[in-house]
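For this view, one protein chain was removed and the others were kept in their places.
Right, chain A next:
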């Protein structure tokens, strides 16, 4: 069942639209959202969390429109959908101890006795693999991994049904990243949580998400089963992203596209970076269409698939612990 969905959502800051007509559904399994910096993925996450209103289109929670929810419906939405942001040191109030941050989550929707609160905080910290004694520490007295675990414990405190994970590991060391991903995978299974995982790391979605969407310049260029996208990308951008993942002992990665050229204003937004761009791409904006089990917005998707078939496909599962590219 679809819990949370964007339907034709366009998002803008002032007059600048950063997300164009995006549709995306998050159900009880894991869904990935892949894109580079500036592709609009965090903006889309803010809309899905109800922190930002769409310029047009609808964010749907259950059967209703998020913008039209009443007070009770809104409270229910807040309990059901929780975020985990990129950086635990940002997501936690620097003046509050870990215990106080988690307690805030516990008491926002329910009254609790002091003893009950203490027990729940300890249980939540234990659940995310932390020593309950850490409840007395402030964010700057903890490591990045510990902060992110506290942020996860805080999100779990309201017993949500769905997590929006916005680059939950990209601020962390490589070894810590893998452990946080293990933790999220375990918690999602134990608590029956759905999640939307936003990342620029293909290895991460390959491991955690059944279906994924690839975002370029605020548009979904390809979406479908994650394994299909990673082994046989049908959009040149997906392919460029996949080829850009560095591998130990492999060939040096090719640049993702020719340059960091901006998105084109007319025609296909990717054409300025696309090695396969032809005249048609300049004249006609490609619409999403079904090609071999996924939706792709490219005029030459079939050719991308066939040219790729000749080169040996790589198994993305190898890349489970690939470090994220440095931010910015």
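Here are some notes:
Basically, a residue touches a chain if its C-beta (ideal position, glycine included) is under 8 Å from a C-beta of that chain, and two chains touch if they have at least 3 such contacts; residues count from 1.
Going forward, contacts and distances are computed from a predicted model.
Missing from the rendering is one chain, named in UniProt as "Cytochrome c550" (options: "40-residue YVTN family beta-propeller repeat-containing protein", "Cytochrome c550", "Membrane protein" or "ATP synthase epsilon chain"). Contact with the omitted chain, checked across A:74, A:210 or A:280, is made by A:74.
Of A:122, A:151, A:205 or A:240, it is A:151 that touches the chain left out of the display. The hidden chain makes contact, of the residues A:14, A:68, A:94 or A:192, with A:94.
Of the listed residues A:108, A:266 or A:287, the one in contact with the hidden chain in the full complex is A:108. From the set A:134, A:230 or A:274, the residue in touch with the chain omitted from the display is A:134, counting the whole complex.
One chain is missing from the display, and on chain A it is touched by residues 46, 49-51, 74-75, 78-79, 81-83, 85-87, 90-95, 104-105, 108-109, 129-131, 133-134, 136-137, 141, 145-146, 151, 154, 158, 179.
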